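Structure provided below as structure tokens; questions to follow.
A protein chain is absent from this complex, but the other protein chains hold their places.
Letters A, B and C mark the chains as written, and numbering starts fresh at 1 in each.
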Amino acid sequence: MSPDPLAALSIRGIEKRFGSIVAVAGVSVDIKLGEICGLTGPNGSGKSTLFDCCTGLQKPSTGRVYAQGLDITGWDMHRIVREARVIRSFQKAVVFRALSVEENLVLCGQMIAFQGMASTFGVGPASRHRVRRLREQAGHLLELVGLSHMRHATAGQISFGQQKLLQFASMLMPEPQVILLDEPMAGVNPILIDRMMENINRANQEQGITFVVVEHNLDAMKALCHRLLVLSRGELIADGTPDAVVRDPAVVEAYLAG
Amino acid sequence: MLTDAVVNGITAGSVYALVAVGMTIIFGVLRAINFAHGEFYMLGTFGAWWGIETLDLPYIVSIPLALIIVAAIALAVGVLVMKRLIDQPFQIGIVATLGVSLVLQNVIILIFGGAYKMFDGGWIEPVEILGISLSEQRILIVVAALVIFGLLELMVHRTRFGKTIRAVSQNIEACKVVGVNVPVVVIGTFVLGCTLAALSGVLTAPVTVSLYGGMGTSITVKTFAIIVMGGVGNVSGTLFAAWILGLMESFVASYLGLQFRDAVAFTALIVVLTLLPGGLFSKRERF
Amino acid sequence: MAMTGVNVHGSYIYANPRHGLRAAGFAVLVIALAAAPLVAGDYQLHALIVSMTFLLPALGLNLILGYAGMLSFAQMAFFGIGAYSSALTAMRWGTPFWLNLVVGGLAAGIVAVPLGIPALRLRRYSFVMCTLGFAVIAQTIAKNWISVTRGDLGLSQVPRPRIALWNGGFEITSITSYYYLALVLSVLAVLAFLTLVSSAAGRYMIAIREDETLAASVGTPTWHYRMIAFALSAVFAGVGGSFYVHYFTVISPTVFDPFYANTVLVIVLGGGVGTVGGVVLGSFLFVAVSEALRIAPDLRMIAYGLLLIVIVFACPEGLLPLFIRKIRFGGGTHVP
Partner (left out) sequence: MPTLTRRQFAALTASTIPFSALARPARAQVAGNGGPLKIGLIVPLSGPLARFGGFASHGAELAVKQINAAGGVNGAPIELMRGDSQGTPVEAVSAARRVISDDKVQVILGDIASSATIALQPVVEDAHVILLNAASSNPDITYKAGVGGYKWSFRSYPTDELRAKVILQFGAEQKHFTRYAVLSVDSDFGRGAIAFSKKYLPQFHGEILSEDYYKDDETDFRPVLSHIKSLNVQGILSYGLPDATRLIVRQILELGLAGKVTLLGSGEFTYPDTIKVSPAVLNGAVEAAAWAPDLDNPRSLQFVADYRTAYGTKEVPNVHSYTHWEAVYLLAAAAKAAGGTEGSALRSALEAIDYDGATGKIRFDSHHQAELPMFIYEVEGGKSVEKGAFIAKVEYPA
């Protein structure tokens, strides 16, 4: 059970208990570099908790997580993002509502442009140059996701679907290796869902970013993912191509029972 | 001297507990720190003093009179101010209740003058218990605190109003959805909480003797410490936290010096919070 | 939706220093203030000085509350620490004024760090209580450390500021010179504040205020930045305290009383938390209101209290948004 140093994420025996409740019951799985991997399962099956354990929001009770061989178990979230280049999204908290669309992107790019903490206090020409570069990069990304026209709008005032697109664009700013998306299509209208899938595919193909996507929308998952994982009651019950997995009797039963 | 310190701590703690429990239930439903809470304590003593001095009533009659007066004032404040705090960010509550506190304090100064008054009533004859001498009034305070906390526990867990209060403090949105009249609950809780503060004021007035407009301010600050230690919104936690604070203060004052009392109490509070961020009696932070 | 920390009201104007309107407004205000001694009497100048004295701790509170999302009552404790350390340095060693300012700011900032280590792990009300407790403890120390602070007697005849110049310098004594000193300090403080909040670090602080978890997910070391915000807010307060003590030339433990802390709180919340203009407006307006009400000493605090209640419900985001709206509708100026 040694970690695969080439895997984008190597999850080894992750278990998470809250008192007597077991949310994740010993999951081990490798996410290969360059993959778009779906993670699904009924409500309460432990998908979000597994995400949390991989990204530092929660510490696993036992088990370890590796990113390309780097042991990131128990690291703080900000360190995982900065040093392991593994970034995640949240279901509800999507954008920084008081900031403008552009500022949201600049903020997310800062961790690369301003490495040391002292540099973040800089206001000289060098810092201004860095911010200008970030704005240029932001402008480019906004064009890609189709939000250029609302660059200066306050993020809290654009529609929820647009916020999700903004969120996605933000996550590309720090040039991550792995992106974990927590229900990117929930609450988004069909037209924007298509645009979202297009964006994910493009980022995957052009930048080689690995994706792990938690989603209930099975049709979208089938179209998007190279591989599908199914969790039920904290255990991994299926792992394979989307077509194979949706026909798996264990999966069907889990959904019917759930 | 040790028993003295314990008895002193418990009696002082009971006074704090009566004031603090009002604040904690108000906090529960409203999630707002009531900076004017000490002022209702002050109004209670002034109400009773007014009854005794101006209407020439005996102390026992002036108690309900004071409570009725304060409840009426609290109702007015509740309708005019507190009701509007529902769903507002908490700093709005701070400024608004600071305003209420300034108004109440200075209206009293305007009506009765800034000078201190003397409270002439109550049962202050000392009695000996376990070799410790204390006034009957203090025994009354401790008994009253126990009775009131018993009643409050019953109310919170057994009555419809109590259950509604708990429901509102746990999830105000859900309560609105199921048709709970949230403003009524908030105002009702506010009036109840303020009346409890006033009761504490009336009961302690015979032992604190003097009254003046600004007397509520320090009570408010101590009350904050207690409700945070007790775990905000926790009725029995408040009583124990108040007793613990009373005991702590009593020991510091007895063995270290009165001038260090508040500082040591707050240092202890900081230590407690550092170790148990949710307070002493709350499994998790509820608000 | 903040998952941790104090939930600050949702929508206000983001501090973008590039707003032309803001820069113009700031310039007009500074010019108007610079010209004030031509028309204002000593009393009015004094009131303006008091406003500017409170502006510094208010900016500090704005940083910690408006930009890092935590309500602190320790602000006036830091103000007091700055005042005491600055006064003691000046009285013992006759140090120049600018050095006293630095000493006051640094002393407050340094004390903030060990306090912040336990306090910043706390959330919301526990944090509020912790900072309130700190003010009480600071007052007790000031009262009981008699060999240094002279206890309740306080320090008096604190030297007036000496401004060192090539020709030897001069001592600030007249109210007009104090006024200009306060104005220079305030302008510098506001500029420093604007610079800070528009830097990358400022963006991180706003992110923490908005949503601490989300901020961490974009690589913000949240604890560090909250600590920095806390320490810097103390520095602002300490510098304010330093100016205060050299203006009033007296300091006693009463500086730790809730009165001061409440004044600063009202300035920030009433003016507009999370905005620089709001705090500037707040400090002038609330001192002006409290002074204007002196016409009726007996009714003064009642009226002040009523005003607080009315203002907070009429414009819960502080007075600044109200003013901006007026400008927008009245002058047709578009604020993006």
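Things worth noting here:
Keep this in mind: contacts are C-beta pairs under 8 Å (C-beta built on N, C-alpha and C of every residue); 3 or more make two chains touch, one makes a residue touch a chain.
Not measured: the values here are computed from a predicted model.
Looking at the complex as a whole, the chain kept out of the display touches B, C.
In the complete assembly, the contact with the undisplayed chain comes from B:I124, out of B:L55, B:I111, B:I124 or B:V271. Looking at subunit B, the residues touching the absent chain are 1, 4-5, 8-9, 11-12, 53, 105-106, 109, 113-116, 118, 120, 124, 126, 128, 133-135, 138, 204, 207-210, 212-215, 217-218, 249-255, 257-259, 262. Interface with the hidden chain, as seen from subunit C, comprises residues 41-44, 46-47, 50, 53, 143, 146, 151-154, 156-157, 173-175, 244, 248-252, 254, 257, 259-260, 291, 294, 297-298, 300-301.
Here is the rule we go by: only the chains that are shown with their structure count from here on.
Here the largest set of C-beta contact pairs joins the chains B-C.
Here the chain at the heart of the shown protein, by mean C-alpha position, is C. The geometric centre of subunit B is 32 Å away from that of subunit C, both derived from CA atoms.
For the pair subunit A and subunit B, the distance between C-alpha centroids works out to 49 Å.
Those residues of subunit C that touch subunit A in the complex are listed here as 1, 3, 10-12, 14, 16, 195-196, 198-201, 203-204, 206-207, 210-211, 213-222, 224, 274, 336. Every residue of subunit C that touches subunit B in the complex is listed here, in rising order: 6-9, 65, 71, 118-119, 121-126, 128-130, 132-134, 136-137, 139-141, 143-144, 258, 262, 265-266, 269-270, 273, 298-302, 304-309, 311-313, 316. Interface of subunit A with subunit C (complex): residues 55-57, 76-79, 81-82, 87-90, 92-93, 96-100, 103, 106-108, 110-111, 113-114, 117, 119-123, 127, 130-131, 152, 154, 156, 170, 174.
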